[in-house]
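Left out: one protein chain. Kept in place: all the others.
Going by the order they are written in, the chains are A and B; count residues from 1 in each one.
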Amino acid sequence: MAMLSGIYGLLSASLFVTMDAVDVAFTEASIGAGISTLLMLTTIAMTGRTEHSVRHKPLLALAVVFVTGALLIYATLDMPYFGDVMAPANLHVMPRYIQDSMAEIGVDNIVTSVLASYRAFDTFGEVVVIFTAGIGVLALLSFARRPEDDAEISSDNISMHEQNLIVRIVSKILIPFILLFALYVQFHGDFGPGGGFQAGVIFAAAIILYAMLFGMSVARRAINQTFVQLFAAVGVLLYGMVGVVSMLNGGNFLDYNVLSEDPVAGQHLGILIIELGVGIAVATVVIIIFFNFADRIDILKHKVNKKL
Amino acid sequence: MMDIALNISSAICLFLGSFLCLSGGVGIIRFPDFYTRMHAAGVTDTLAASMILIGLMLQNPDAIVISKLVMILLMTLFISPTTSHAMAKAAMNSGLLPLLDKKENKDGVKSS
Partner (left out) sequence: MLIAATIAILVVMALTIVRGCMGPTLYDRILAVNMFGTKTVLLISLLGFVMGRPEFLDIAIVYALINFISVIGVLRFSDSFGFKPPHQDKASGEKGS
């Protein structure tokens, strides 16, 4: 438990290192600092705070860790110096991205154009990975709730809701702004830092805040689970369909030039749509993961209360 | 003339803000128990943050930047007291008692 806060601090500290990379810092702020801490905490709340102490040889593990660390440090000696002009990353693709992306893609933010256009296939892979994670959580953790449990849990929750009045009211004020800001990040990704991943996480964070403060059953009523699951698939499919449509129009998979008569306009359209797909997929998957975790906690809590 | 006035006032605001920040930092290290530390953090947080943000606002004539700064300021003013409140409440509920003088402690804790 104590280590968690330390990890949080470290994550936010690593934000400064990446300070000059606006998009990376953005992602770090939203995912590293916020969501991963939350998911870790829900896991701990589920499994219990203390660990069974198992007597095994810690020395071997320590040795392995040290050797791996030494190897990694040794490997970094071969890397080019930080900011070296002759580094391979600066010689091969970088000049092209920096010089030509404006003419080819027509998007102000180079990171977005690289992520969504030059490396569209990689990004598609990432989205599929996220989607698979959501499916995995669903397969492992979801279960049918019994209605009588449901009623009792919500009565538990109501008694909880009479407290925390201040926090709830302030969150009620803030949640619309968070959602609005997520949309701004989503559609502003072409011009400034931002994009689908970050927007999705911020959107999901707003809903998680709501679910945490108002209880799972209320949140469940507000946000239909089947709808969310449907939309996770829709997000990935939207991305894939852009690729298929560009293939149908005679280009390569995810080649946006053919989406419209003007290649630059086509690129713009393609990036906008796939960013939307990424945003929907990420937001829904994070919501699915959190809801399933929190449901488990509710059930466990309920069982504990029954025993008492 | 106007520029100089703006610069000076922004510098004063920034200076006040960093001074308050530093005092909060010293407070969070030096104070004896959780509640006093929270006092140091919470009280300095709001004023220091607003001083620094106002100082930044005075430096930039751009409307978008100023509106973003105002948004950050409003959010800080909403969020910081709320988290302080939630933390104090959670700490109190979990049975963490404020450090008091011996005499007061005998009478039992009065939480207001």
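The rule is short, and it goes like this: a residue touches a chain if its C-beta (ideal position, glycine included) is under 8 Å from a C-beta of that chain, and two chains touch if they have at least 3 such contacts.
Keep in mind that this is a model prediction, so the values were computed, not measured.
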item: Of A:F124, A:F181, A:Y239 or A:F291, the one touching the omitted chain in the full complex; value: A:F181
item: Subunit A residues touching the omitted chain (full complex); value: 1-2, 5-6, 8-9, 12-13, 15-16, 19, 22, 25-26, 29-30, 33-34, 37-38, 41-42, 44-45, 48-49, 159-160, 163-164, 167, 171, 174, 178, 181, 185, 188, 192-194, 198, 202, 205-206, 208-209, 212-213, 297, 300-301, 304
item: Interface with the unshown chain - residue positions in subunit B; value: 10-11, 14-15, 17-19, 21-22, 24-26, 28-29, 34, 37-38, 41, 45, 48-49, 52-53, 55-56, 59-60, 62, 64-65, 68-69, 71-72, 75-76, 79-80, 82-83, 86-87, 89-97, 105, 108-109
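Keep in mind that, in the parts below, only the chains that are shown with their structure count from here on.
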item: Centre distance in Å when subunit A and subunit B are each reduced to the mean of their C-alpha atoms; value: 30
item: In the complex with subunit A, residue positions of subunit B that touch it; value: 75, 78-79, 82, 85-86, 89
item: Footprint of subunit B on subunit A - complex, ascending; value: 163-164, 166-167, 170, 173-174, 177
